[in-house]
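Removed from the display is one protein chain of the complex; every other protein chain stays in position.
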Amino acid sequence: MLKTAILIATVLVCISMFLNLWRVFIGPSRPDRILALDTMYINSIALIILFGIASSTTLYFEAALLIAMLGFVSTAAMCKYILRGDLIE
Amino acid sequence: MRANPRFRWLPMPLHSLLLLTVWLLLNNTMAPGHLVLGSFLAITIPLLTSGMQNPQPSFHKPFTIIRYVFMVLGDIVVANFEVAFLILGPNKKLNPAFVAIPLEIEFELPITILASTVSLTPGTVSAEISEDKKWLYVHVLNLTDKDELIAQIKSRYERPLMEIFQC
Amino acid sequence: MEAIYAFCVGILTTCGFFLVLRGRTFTVVIGLTLLSYAVNLFLFASGRLKLDGAAVLGQSVEYSDPLPQALVLTAIVIGFAMTAFVVILAMRSRADQGNDHVDGQIPEQPSARLSASDKRAG
Amino acid sequence: MEFWIELLISVLIVAGAVFVFVGSLGLVKLPDFYTRLHGPTKATTLGMGCLLVASMTLVTNQNGFLSLHELLITLFLLITAPVTAHMLAKTALHHKLDIAEKTHDKALSKQARKRLNP
Amino acid sequence: MSHLPILPILLPMLAAVLMLLPPLNNSISRHRFFSMGVMFLLIIASASLLLTSHEQGTQVYVLGGWQPPFGITLVADRLSTLMVLLTCVLGLGAQLYACAGDDKDGMYFHPLFMFQIMGINGAFLTGDVFNLFVFFEVLLIASYALLIHGGGKQKTKANVHYVILNLVGSSIFLFALGILYGTIGSLNIIDMATKVPLLDEHEQALAKAGGLLLFVVFALKAALLPLHFWLPKTYAAASAPVAALFAIMTKVGVYSILRVHTTIFGEDAGALASIVIPWLWPLSLLTITFGAIGVLASPNLRLTTANLVVVSAGTLMLAIAMEREAATSAALYYILHTTLVTGALFLIADLISEQRGKAEDRYVMARKMGHSKVIGIAFFMAALTVVGLPPFSGFVGKILILQSAHGLVEIMWVWPVVLIAGLACLVAISRAGTTLFWRSSGDAGAVEPLSKLKLIAVSMLLIASPLLVVFGGPITEFTDLAAAELHAGPAMLDAALNSAHEGGKQ
Partner (left out) sequence: MNLLWVVLLPLIGTLVPFFTERFGRNLCALSVAILPACSLILVLLYAGDIFSGQSLRQTIEWIPAIGLDLSFRLDGLSLLFLLLILGIGLLVILYARYYLSSKDSMGQFYAYLILFMSAMVGIVISNNLIQLWMFWELTSISSFLLISFWSNKSDARKGARMALTVTGAGGLALLAGLLMIANIVDSYDLDTVLASGDVIRAHAHYPIALVLVLLGAFTKSAQFPFHFWLPHAMSAPTPVSAYLHSATMVKAGIFLMARFYPALAGTDLWFVLVSITGLITLLLGAYIALFKHDLKGLLAYSTISHLGLITLLLGLNSDLATVAAVFHVINHAIFKASLFMAAGIIDHESGSRDMRKLNGLMKYMPYTATLAIVAALSMAGVPLLNGFLSKEMFFAETLDLSMFGSLSWMIPLLATVGAAFSVAYSLRFIHDVFFNGEPIDLPKTPKEPPRYMKVPVEVLVALCLLVGIFPAYIVGDLLSVASSAVLNGDLPSYSLAVWHGLNIPLFMSILAMVGGITIYHNRRHLFQFQSHFDEQDAKHVFEGVIQWIVKATERVVETFENGSLQRYIFLLLMFTLVMGAYPLFSLTENIGTREQIPVDGVTITGAVLMILSAIATVIWHRRRFLALTFLSVVGLMVSLAFAQFSAPDLALTQLSVEIVTIILLLLALFFLPQNTSKESTNRRLSSDLLVSSLIGCVIGTICFAILTMPLHSISDFFLANSKTGGGGTNVVNVILVDFRGFDTLGEITVLGIAALGIYKLIAKMRIFMPTRDDKGRAWSNDPHPMMFEMVSQSLLPLALLVSAYIFLRGHNLPGGGFIAGLITAVAIIQQYIAHGVQWIKPRVKVDYQWLIAGGILIATLTGIGSWVFEKPFMSTWFDYFDLPWVGEFELASAMIFDLGVYLTVVGAVMLILANLGKLTTSERISIKEND
């Protein structure tokens, strides 16, 4: 059962990733793309967690944590870039 | 708010507590060694970063805090279902709107928490805060009644926050 | 799986080198970044692929080769340092020369040449 | 593993994945940027929450002691997601992105953009 | 135990780091005194390392005590210690010159300079291919930073080319290392050499690709045609002391080919023996040719010198291509000579530029040079050396290389190319000298003061040239031994490694 659940979940997350990429491709605006990218970060966390569950290891927890922390900074930086051009002013 | 706080060993006791908790969470342990190490970090990190903090009003009423947190969590769960159905449904059914919510609450941290709460809960995103910090602009995914929404936000989230921060 | 992996490395290499061959510093930097991804994946591959084999003692049954991982780590850090330098150099080049062409000057009449060659190509 | 626990975990996993999926679906499907903003920022919080709770439960169950460190990821996401949304909304306002036709009070976006009072 | 082998790396590194910290930071004079002191120490250390390796045999330093091939080793044999000593001597000259004022034109000159020395010494000493990569990067990043020292459009432009090309080179380096590790399964040069003959046919093909890609990287560093085009303008753009130090950079590439391809893909490598030689032959000859063409076409002394660097790189490669002890020995002697003299020539070009006003070192009529006698003597010495005329060291190097081609079929290419290139250099340099020193428009103009320190620096590098001739006997004897050691193959080094095991962990 767990395996099936993981399989279904993985498939869903993978499809989500494709959807995100699709949005990055079609845009149409930069905020759209950044939003899609941010979502992709989140979905990667999901993927890693699923991966961790599937292989019952906690080794990848930090990777997920890092994506959560750093993905935010990256997204914020891109927004700041669009708003002000200069990231650090 | 204190301008220029004097040096203290525990500039932000709540923060320190939070950090210790996080440390123990991170390490998934209650081992004494980690308690010591965690306490050490929980004291030194705020000391190191105290200069980097704009002073903010402090927390009061811990029970209100807990109640608020759980209320928001509950709202998030409910909201997510609503939003999920909205997304899965046809776009035509959506009724998006911009709403301006007048703010009574003051100071940056409380406003930030309020705005975050609004964003986290169903169907609303805090899009912008007016320069004088008196208005919160919210984008609503599916607006049914504007006034009701404003009232709900103010009573459900702003009021408890004002209590917590006593402002 | 190995074939897919190798294919990805090949594609990244191609994209990286193609961009490195462009004439603008920023594009070249992007190309170098892609290239460094390719390089890191390639170097990593020298230890072969293994699933569920993190080289942390006690955490896996069979371990993947830790040495290439350490090498890739070093390579990533060095690559980062180099990328940082070349990015700032690109800025400096723009500041000093007024444009961001790798040669410090935009080739003469690119549009004329372009249209001519396009015509030929078309 | 006990059946109930396995069931719980499985349900959580699938539910989480569904929310993640719905969020991304919204990202593709919804009509304008502002509505699209709702999908991921919300659905993913709960989606991730479910997945992390599932993981937590699993690890706790396997190791025999309480594993809570996944909570941290949720904590981070809860803190950061609104800010991400806010920043993105700001950029959208700044770029005067198209707003879906039937949005109420479209004019407010102009005030919001300049951070004026309505 | 003796820590001598690691000192040429650690000393400059620590010096550089300390100069960034109080109390040494923020004071250029402290930087000067400190770094000069360190440089002297370095020379002493590397000289004693050379003597040790000469008298007691190859010194293998096992870092961390991890027995090779698992840990990283430093191999201080005659070849590497000779290169290290050369680097330090050249470094001292460039540094003295810089201390006369050029070091103030930008930040961090001395720390970066020390880092550069560290990188070069590391590249020479290491016995591990990946560690070689790391030191390549150290010396490269330091050179990137040094190249912009002094500022200006030309430097920026040159740097863009230099940096990007080398970054591509570094990527190829890693590709090559990936292949080599993936097939041979080791990183220690000696261990790789012992494993290469055991590869199966399948692995051989791949290892060959790895070896050849590695050759691409080294060829880029060594400025082998067609990868040398970046060099002249880059070197010409660098500020004088930096350019002088850069004179050793191409030799790092040459050394690496010598070290890696003679040891790993040497005569004992079975099917993979001598894989680069067929490429090295035509390319080195063409490099010399193009270098000589560049020398003739150069409009100023810096470019001339830079092109001379290309010629010398080609000559060295040619010697390597001959794949025999005598040629290697010749190359080693030639490296000593050419590195120091081209370094000096870069400095002299700068001295000339200072005295000729706006004309700088361009070959045009200009105001009469100040201090033309002193500078002229220096230039004359350097010119004779670089052209390969007696009584200075150039002719010994040239003859050594010509002689080592005896008995090869390729001699019919080697001799004409080397000799005609020498003639081209003679023509170019004589034109350069007569124009720079004698073709003046009468007025003496304002004579710029001539810094004593700069003069000392130049003389220090130049004096090496007659010394290399006077002590040509013992020096060639040394290079003969070094070459023999290198060609003896991995077996000899293996013995050295084994002796180093004792005292290692496990």
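As written, the chains take the letters A, B, C, D and E, and residue 1 is the first residue of each chain.
To be clear about the criterion, a residue touches a chain if its C-beta (ideal position, glycine included) is under 8 Å from a C-beta of that chain, and two chains touch if they have at least 3 such contacts.
What you are looking at is a predicted structure, and each value in this text was computed from that prediction instead of being measured.
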**Fill in**
Among displayed chains, the one left out touches A, B, C, D, E
**Asked** Which parts of subunit D are in contact with the chain that was left out?
**Response** 76, 79-80, 82-83, 86-87, 90, 94-95, 114-115
**Complete:** Omitted-chain footprint on subunit E covers residues 1, 3, 6, 10, 13-14, 17-18, 20-22, 25, 61-66, 69-72, 106-108, 111-112, 115, 118, 122, 130-131, 134-135, 137-138, 141-142, 144-145, 148-149, 151, 160-161, 164-165, 168-169, 172, 175, 178-179, 181-183, 185-187, 191, 201-206, 208-209, 212-213, 215-216, 219-220, 226-227, 229-230, 232-233, 275, 279, 290, 293-294, 296-297, 329, 333, 384, 389-391, 395-396, 399-400, 402-403, 406, 415, 419-420, 422-423, 426-427, 430-431, 434, 437-440, 469, 472-473, 476-477, 479-480, 503, 505-506
**In subunit C, positions touching the absent partner** = 1-27, 29-31, 33-34, 37-38, 40-42, 44-60, 63-67, 69-74, 76-85, 87-92, 94-95, 100, 102-103, 106-107, 110-111, 113-114, 117-118, 121
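Here is the rule we go by: only the chains that are shown with their structure count from here on.
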**Complete:** Setting subunit A aside and leaving every other chain in place, the chains that still touch fall into B, D | C, E
**Item:** Chains touching both subunit C and subunit E, listed by label
**Value:** none
**Item:** Which of A-D and A-C has more C-beta pairs touching across its chains
**Value:** A-D
**Message:** If I average the CA coordinates per chain, which chain comes out farthest from subunit A?
**Reply:** E
**Most widely separated chain from subunit C, with each centre as the mean of CA atoms** = B
**Request:** Indicate, using Cα centroids, the chain positioned nearest the centre of all protein chains shown.
**Result:** C
**Request:** Determine the centre-to-centre distance between subunit A and subunit D, using the mean Cα coordinates as centres, and give it in whole Å.
**Result:** 11
**Complete:** Multi-chain touching residues of subunit C, meaning two or more other chains, are none
**Request:** Could you tell me which residues belong to subunit D and also touch two or more other chains?
**Result:** 18, 23, 25, 37, 47, 67, 69, 72, 83, 90, 92
**Asked** What chain-chain pairs meet the touch criterion?
**Response** A-C, A-D, B-D, C-E
**Asked** Across the complex, what residues on subunit C touch subunit A?
**Response** 51-52, 54, 56, 59-60
**Prompt:** Contact residues on subunit E for subunit C in the complex?
**Reply:** 130, 134, 137, 141, 144-145, 148, 152-153, 156-157, 159-161, 163-164, 167-168, 170-171, 174-175, 177-179, 181-182, 187
**Message:** Which stretch or stretches of subunit C touch subunit E in the complex?
**Reply:** 16-17, 20, 25, 28, 32, 35-36, 38-40, 42-43, 45-48, 67-68, 71, 74-75, 78-79, 81-82, 85-86, 89-90, 92-93, 96-97, 102-104
